[in-house]
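Below is a structure I'd like to ask you about.
Left out: one protein chain. Kept in place: all the others.
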Amino acid sequence: MSNQEHTASIKAYVTGFILSIVLTVIPLVLVLNHMMGKAALTVSILLAAVLQFVVQLFFFMHIRDGEGPRYNVMALILGIIFVVTIVAGAIWIMSFNSQVQ
Amino acid sequence: MDNSHFFVTGDPMIYGADVSIILVSLAIIIYLTYFKKWGWLWREWITTVDHKKIGIMYLLSSLLMLFRGGVDAVLMRIQLAVPNSHFLASEHYNEIFTTHGTIMILFMAMPFMFALFNMVVPLQIGARDVAYPFLNAVSFWLFFLGAMLLNISFVIGGSPNAGWLSYAPLSENDFSPGPGQNFWIWGIQISGIGSLMTGINFVVTILKMRTPTMRLRDMPLFSWSVLASSIAILGVFPIFTATLAMLTIDRLLGGHFFTMTGGGNPMMWVNLIWMWGHPEVYIVVLPAFGVFSEIVATFSKKRIFGYASMVFSMIAISIVSYYTWVHHFFTMGAGANVNIVFAICTMIIAIPTGVKVFNWLFTMYRGRIRITQPMLWFMAFVPCFLVGGATGVMLAAAPADYQYHNSYFLIAHFHQVLIGGVVFGYLAGMYYWFPKIFGIKLNERLGKWAFWTWQIGFYVCFMPQYALGFMGMTRRMYTYNSTMGWDMGWAPLNMISTVGAFLMGIGFIFQVWQILYSIKHGERDVTGDAWDGRTLEWSIPSPPPVYNFAILPVVKGRDAWWYQKQEMQKGSYQKEAVKYEPIHMPNNSGIPFLMAVCFFIAGFGFTFEWWWMGIAGLIGVFITLFARSFQYNTDHFISVEEIERTENALRNHGSIHRTAN
Amino acid sequence: MSQTISAHVSDQNHGHVDQEGLKTLGFWIFLVTDCLLFATFFAAYAVLRTHTEGGFSAKDFNVPNFIIETFILLTSSFTSGLAVLSMHKGNKKGLIRWLIITLLLGAAFVGLEVKEFADLAAEGATISRSAFLTSFFALVGTHGAHVTFGIFWMIGILFQLSKRGITPVTTRKVSLVSLYWHFLDAVWIFILTVVYLMGVM
């Protein structure tokens, strides 16, 4: 994590920026023009969001930077697992979908 | 909000408390002034960033809170000793179990745990401090002032009374108006932020601050347990912060997260608070496991058995504990499939826990067991935790839990793991590392008395509670046998249980006596290695100098100090010529304390819905943050001469370079 | 868990810990925990989003407003990156210029958000109107508060930069604030998707 080596270059930033814009415009167009069924639409825009998150990570936040054990990557992966657990778990549990006793 | 009762009135016990609080505060102030100790207090303690001193402050506060929580417990037990008792009124009883639970877990167990983190981890991994000493001080002061905020509710404004996890909608404005519930929110919110920062601090400390030659796989198990516990802290305390913020929004801004009206969903509170609450209990028990791992190896004179699976099981516990929270509300009826999944995940936790138990047993196997004070507590822990864990597994069988839930069976389960696991574990840790931090061994005789009264008291108090659970007695009842002529036969067992509580109280008094007595008359430890230890903390003098290690130790594997001692004994140990280098240390700072005071002011203001005060406090917090950001002169070097002077003085005490016996 | 000793030693030059690197790792971990904080608000929003009590619902969001907000924030994320680039080139002027632009974009974003909230309140869609609105204001407001905090943080750093120039310490501070800014952009993407797009769709 020292500052010696950087994947940051103007090229990376511009690429990242363009990709982000594209990945923002696509879901906007899809949603505002009602282009798909509800389920498909939901999946596509979530997918676009996740892709954009990845773009940010690689092109802006330089997740690949640094040497030695990648503790930041490990933290991030664990964090993502927990995030999914929190949101999906809450939705699943709060749907109260059958009789218990 | 109705603020007409700023000072709690009406109960003689509270007037008593008022008077004693005023008297004690006065006594402290007079003492400090008379002996001109204010400057000393400020320079040496309030502004300190030294992890050892912070550890000591954590320890003192947690013992104080054990006393406060224990007094609550004794009051509850007095009320329940006989049926139809009028010792405490309903609301008062409710306040007492709420503060008892909150204080014991958040202000006793957590700080006790942080005390051990701070006192031991840097020494064990050969570091000179934690990764962020300044942040460490912030964490402590946030905890301390958060705890004080909750504690003053007893005499100002009224205490919270909706249970230690304050289920909504009972904890909402409709059912709990007044400042009590706000005290609960802000007290634990402020200290919770401190805990989160401590978690970050120790994860980074352990990953990055080890002495360069210590690989993770050489690291002592206590430090591993701290890592596992800290990972769990990072995973769940943000949820805690957010959940409390939601309740704050409901109460202060009229929101509808968990209200009955406006489309709110009270079940969401239950769901979110247990997402934090369940891992929280493993957060506090994991370091206890770590303590025992050190103690067993040391006092069996043997390497710890199955190191790799010990590490694996701890990490597994901290991750799997994230997936069990529903077992606290099987009876909410989220669905049969939900219950089955979470029941099985819960039972799975028993597997790595069991592995740890077996590894401890086989560490003793073919060892040489010395029964010292720390070891005594370990030996009390094993059967107690086994039984408590087994009743946990019984609770985990979801349909069986429909019968145990919220009954005294549950109360007995969790006291057995919390006292048998956490309290015994931390006390063992305190006995074990006391000589290291204070240079004093604790008196054995008084220790034995304390130990046995605790043990007997514990079983007398909590075994009957399992039976009470089977008799249908539910928790949080301030009285029984008073209505409708139901006599369920609960009275005799409750009486026995109360006797047990008193015995534990006596045990605690013995411990306080033991500590005070030992400080005055106790045996000094001049060797630095009071127990013939195995890990690095025993290689330096007791108490250690500010910088811990004059030269960062070289580690060749696990149990580094043990093998170094053996080499020294064989004479094969090559002592390198000491060449000191200046040591880089952080400066003391008053900002952490001031920041926490601002938080306290904010919390107090919002508690009474005095917006001006709350916002002023928050602005104060930001000012202190900015002040820190503009500070560039934050550390200094200790010169070589000073190190030489200190080391020589310590060596003349006869410590580090003695050869192993 | 199994690096070799030598790799490890180079990680920390001769026992003197690399203070700035240490702080960067800590900040990363803090960001991950902040993610979990947002996740909790997201979870509450996901559960409560239909609980509108017959009032304002997610269908009624102001579309142009959130589109503009999104592009402003995206651009500011880009400009904060450019600031870091200038810094690595040793270009103090460029660094300060890009930081100021980032900060102004951030302020514009917050301004639009405040306007959105004010409009909602004027319509009677306040935080206490329904559980849906409570969870909406809490989630989006928490993000807005983060952005606001970032703005003040940048102002503080700007002062330090103008006084001290590009030093290892200020370099670390600029890197962290920019990391924070990218992170807020990433969170916003999910707010855009889950709150606004899934709302109006």
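Each chain carries a letter (A, B and C) given by its place in the written order, and its residues are counted from 1.
To be clear about the criterion, contacts are C-beta pairs under 8 Å (C-beta built on N, C-alpha and C of every residue); 3 or more make two chains touch, one makes a residue touch a chain.
Rule of thumb we're sticking to: contacts and distances are computed from a predicted model.
Participant: Just go with whichever of "Branched-chain amino acid ABC transporter permease", "Na(+)/H(+) antiporter subunit B", "Quinol oxidase subunit 2" or "Galactose/methyl galactoside import ATP-binding protein MglA" UniProt uses as the name of the absent chain.
Facilitator: "Quinol oxidase subunit 2"
Participant: Per the definition of touch given earlier, which of B:14, B:32, B:71 or B:260 contacts the omitted chain?
Facilitator: In the full complex, the listed residue that touches the missing chain is B:260.
Participant: Of the residues B:154, B:183, B:224 or B:305, I need the one that contacts the missing chain.
Facilitator: Candidates B:154, B:183, B:224 or B:305; residue touching the omitted chain: B:305.
Participant: From the listed residues B:58, B:325 or B:480, report the one that touches the chain absent from this view.
Facilitator: B:480
Participant: Of the listed residues B:108, B:493, B:560 or B:583, which contacts the missing chain in the full complex?
Facilitator: Considering the complete complex, B:493 is the one touching the chain left out.
Participant: With the full complex in mind, choose from B:76, B:156, B:185 or B:343 the residue touching the hidden chain.
Facilitator: With B:76, B:156, B:185 or B:343 as choices, the missing chain is touched by B:343.
Participant: Tell me which stretches of subunit B touch the chain missing from the display.
Facilitator: 90-91, 94, 161-163, 167, 169-170, 175-176, 260-261, 263-267, 300-307, 309, 329, 331-333, 336, 339-340, 343-344, 347-348, 350-351, 354-355, 357-358, 361-371, 379-380, 382-384, 386-387, 390-391, 393-394, 396-407, 455-456, 459-460, 463-464, 467, 469-472, 474-480, 482-484, 486, 488-489, 492-493, 496
Participant: If the hidden chain were put back, which residues of subunit C would touch it?
Facilitator: Interface with the chain not displayed, on the subunit C side: 50-51.
Methods note: only the chains that are shown with their structure count from here on.
Participant: Subunit A to subunit B: how many Å between their CA centres?
Facilitator: Going by mean C-alpha positions, subunit A sits 36 Å from subunit B.
Participant: For subunit B and subunit C, what's the span in angstrom between their mean Cα positions?
Facilitator: Computed from C-alpha means, the inter-chain centre distance equals 33 Å.
Participant: Whole-Å distance, subunit A centre to subunit C centre, using C-alpha means?
Facilitator: Taking the mean C-alpha position of each chain, the two centres sit 14 Å apart.
Participant: Of all the residues in subunit A, which ones touch at least 2 other chains?
Facilitator: 69, 71, 75, 78, 82, 86, 89-90, 94
Participant: Please list all residues of subunit C that touch 2 or more other chains.
Facilitator: Each of 3, 8, 11, 25, 29, 32-33, 35-36, 39-40, 43-44, 47 in subunit C touches at least two other chains.
Participant: Show me the residue ranges of subunit A that touch subunit B in the complex, using the header's touch definition.
Facilitator: Touching subunit B from subunit A are residues 69, 71, 75, 78, 82, 85-86, 89-90, 92-101.
Participant: Note which residues of subunit A are touching subunit C in the complex, please.
Facilitator: Interface residues on subunit A, with respect to subunit C: 1-3, 6, 8-10, 13, 16-17, 20-21, 24, 27-28, 31-32, 34, 38, 41-42, 45-46, 48-49, 52-53, 56-57, 60-61, 67-69, 71-72, 75-76, 78-80, 82-83, 86-87, 89-91, 94.
Participant: Can you list the subunit B residues touching subunit A in their complex?
Facilitator: 207, 231, 234-235, 239, 265, 267-268, 271-272, 275, 322-323, 325-326, 333-339, 399, 402
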